[in-house]
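Missing here is one protein chain; the remaining ones are kept as they sit in the complex.
== chain A ==
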Amino acid sequence: MPSQIDPTWLALSRLRRRRFTECIDGCTSILQTSPYDKAVWSLKTLALSAEAYTDETEMEEEGVGELLLDDNAVASMPRPGTSLSAPRINTSDQGIRPMSSSGRPNTGFSRPGSSSTRPISGMTVDAAFRGSKPGTSRPMTTLGREVRLGTASMNSGSGKFIEIDKLNLRKYASRPALAIALIDYLLFVEVNPRKGLELCSEATQRANYKSWFWKRKLGQCYYKLGLYRDAEKQLRSSLKETPMIMTYFDLVKVYLKLDIPNTALSLLLSAGEQFPMEPRILLGIARIYDMLGDVENSSAAYKKVLQIDASSIEAISCLASNSFYTDNPEISLRYYRRLLQMGLSSTELWSNLGLSCFHSSQFDMALSCFSRALQLSNETNEGDVWYNIGLTGVSIGDLALAYQAFKVAVSIDKNCAEAYANLGVLDLRKNDWESAQAMFEQAKSLAPFLFEPLYNLALLQWKRGNLEGAYENVKQSLIIYPDHEESLALEKELMGSLMGLR
C-alpha cells in the first residue's frame, strides 16, 4: 500500500469494509508511536467491539445457575397461559407434536435458547445440567460462558488493549465520544457489565437523564447483571424518551426472563403498531405464541412475517412444521422445498423433507431424502434421523428395520427417550416383557414429560398384574395429558380392580 495514505484513514476505511483484523493491527501500530491519539484509540475500540459483537436481540441459552436458582419469575405457581413454564395446553396437539430434549414442543426452527428454555415442569438438577444437544451440558451461568469467551479472545491477542480496572470512568463519561466507544467494548469485548454500569450511570447523569441511548445501555448492563426490574425501569424510560426497535427487543428479553410472556406479548404488539413493517417484531410475537403453545396465533404471525420478508427462514420452517403437525404434510413439503431452493441443505431439512414426503405418500422420495440426511449428518443429529427412519419402518410395517433403526438411534443418542419408548413397544410385540419394561422405564427417566412411556408402562404392569404400579404410572400420564382417552379408560379399569380388591 502506498505510503501516502494516512494510516488512520486506511483503518477507518477498513473498518467500514469489515476488515477488522487489519484495522486493529493498523490502529495498534499507530498507537505505538502516538499512544494518546484519542481518535485512533476510539477507532480501535470500535473495531474490537464490532469484531466481538454478538446479536443480543436473540434470547441466549440459560445456564444451570439461572435455571436452578431462578427467583426472578413473577409467579411461582403461574396459571396456565401466563408463564413459559405453564403454557396453555392445547390438547388436540399433545399426542402428535414431539418435544425437544427439555420437554417443549418442537417449533421447527432451532434458535438460540429456544431449544433449551426452561422445561415445562419438574426441573430436576439432572435435567438442568443436560444441554440441548446430546452429550453436551449447559454452562454454569450465562455470564460465565461470556466471561470465558472474553478471556479466551483476549489471550489470543498480545496483552490487554485497555486496562479496564485502571480506567477513570468519570473522566471518560465527560467525553461522550470516547464513552460511546468504550461502552460497547466493555459489554462485548471485556464482558464486564459492572464497569459498564458505572460508565452508563455517569454518562446518564451527564446527559441530564435525557439520553435514550445511555438509558438503553444502562438497561442492558442491568440485564446482564441479572437485575431485571432495574433493567425494565431503564428500558421503559428509554422508550419513553425515543422509541427504538432495539430497545423493544431488550425489554422483551427482560420480560421473558421475568417469565411474564403476556406482558412481553403486549409490549411487542404495541411496538408492532409503531413499527408495522418490522418482521423481527412479528417474529418475536410468533415465538412467544409458540412458547405458550398457541399454534394458530403463531402461524398467523409467521405468515405476516413472510409478507414483509419473504426469505425469513425461521418463519418458513416454523410454518412448515406447524402444517406438518396439523396434518398437512403436502403443504409443509412445499415449505421445505422452498427452503431447499434457498440454498439450505442440512440434515434436519432433509429429514423433515423425508417425513413430509412419506406422509404425503411419496414413498420413493422419502427414503432418498433420509439417505441424504444421513450423509449430511453428524453425531449430534444422526440419532434423530435414525429415529425418523424407525418411525417410517413402523409405518410401513417393516418392524425389523424399525427395531434396528431405533437401536441405532439410541446407540448414537443415548438420551433419545422416544426411541426407547418405541423399542419398548416393539419388544412387547416380541413378547419380551422384561425388556419392554426396562425400555419404558428408561424412557420415563429420560423424558418425564412424555406421557406415552408412562401409559405404556402402566398398561404393561396392569397386564402383568402389578395393579399398584400401573395405577401410579397412569396417574402420572394423566397429569401430563389429562384428556388422554386410553389413560382415562385404564385408570377407570384399575380403580375398579383396586376397589374390588379392598
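One rule holds in what follows: a contact is a pair of C-beta atoms (placed from the backbone, for glycine too) under 8 Å apart; a residue touches a chain by one contact, two chains touch by 3 or more; residues count from 1.
The definition used in the following text is that contacts and distances are computed from a predicted model.
Visitor: Tell me the UniProt name of the left-out chain, picking from "EOG090X0BA8", "Protein PTHB1", "Endodeoxyribonuclease" or "Mitochondrial distribution/morphology family 35/apoptosis".
Guide: "Protein PTHB1"
Visitor: Hey, which of A:308, A:399 or A:488 is the one touching the hidden chain?
Guide: Residue touching the absent chain, from the options given: A:308.
Visitor: Consider the whole complex, including the chain that is not shown, and state which of A:6, A:296 or A:327 touches that chain.
Guide: Selected residue, touching the omitted chain: A:6.
Visitor: Given that one chain is not shown, which residue among A:38, A:429 or A:492 touches it?
Guide: That would be A:38, which touches the missing chain.
Visitor: Touching the absent chain: which residues on chain A qualify?
Guide: Against the left-out chain, chain A lists 1-2, 4-6, 8-10, 12-14, 16-19, 38-39, 42-43, 46, 50, 55, 57, 176-178, 180-181, 211-213, 216, 242, 244-246, 249, 275, 277-280, 308-311, 313, 338-345, 372, 375-376, 400, 404.
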